[in-house]
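The complex appears here without one of its protein chains, the remainder shown in place.
Right, chain A next:
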Amino acid sequence: MGCSSSLPDRSSGRLVGPNSENGGAPDSKNLRVKLVLLGDSGVGKSCIVLRFVRGQFDPTSKVTVGASFLSQTIALQDSTTVKFEIWDTAGQERYAALAPLYYRGAAVAVVVYDITSPESFSKAQYWVKELQKHGSPDIVMALVGNKADLHEKREVSVQEGIDYAEKNGMFFIETSAKTADNINQLFEEIAKRLPRPTAQ
């Protein structure tokens, strides 16, 4: 149907680690990274992604089904670019067993909780343990306390987040997808922490 040129490409495995390239020329200046978001339902994973990728915020909650796939490229100050291929997973319990499908081979895991919900903080800890057991050994993990704009309803203190993240070798940040606070910082910080390809 006039598209045979794209045929050879389709069978190539595309599970991308930090060092693998998109079939094109290998390039240490242009990273391509698989990132997975995990966390309880309703903590704002999709909102974080949509704020980061499209600069939008939709207050009406749209329950994610399975997992959504989005990508966004950012440029760092050292003139490298990082293309994030983001798996925004559903927080619903029924998808928990299928999570490995999405975090397998991921270079980055962003574990999100809602600072107004201690239950979501416990759930975040569950995901961290799960990733430590079954994720890639060199995975970069970030712990994100979202809905930071709702500080008057806060139930998980900043210190609790920092302590847990430190104990588990994670990077910690509080964000608000609603106000866009710290959203870009989150992804920039992740990009900085990525292991760089050794071959220059």
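One rule holds for everything that comes next: contacts are C-beta pairs under 8 Å (C-beta built on N, C-alpha and C of every residue); 3 or more make two chains touch, one makes a residue touch a chain; residues count from 1.
Here, contacts and distances are computed from a predicted model.
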| item | value |
| --- | --- |
| Listed names "Ubiquitin-like-conjugating enzyme ATG10", "Vacuolar fusion protein MON1 homolog", "3224_t:CDS:1" or "RNA polymerase II transcription factor B subunit 3", with the criterion being the UniProt name of the chain not displayed | "Vacuolar fusion protein MON1 homolog" |
| Candidates A:Ser46, A:Ser120 or A:Thr175 - the one touching the absent chain | A:Ser46 |
| Contact residue for the chain not shown (choose from A:Lys29, A:Lys62 or A:Lys153) | A:Lys62 |
| Hidden partner interface residues of chain A, rising order | 1-3, 6-7, 9-11, 13-15, 41, 46, 50, 62-70, 88, 90, 92-95, 98, 101, 104 |
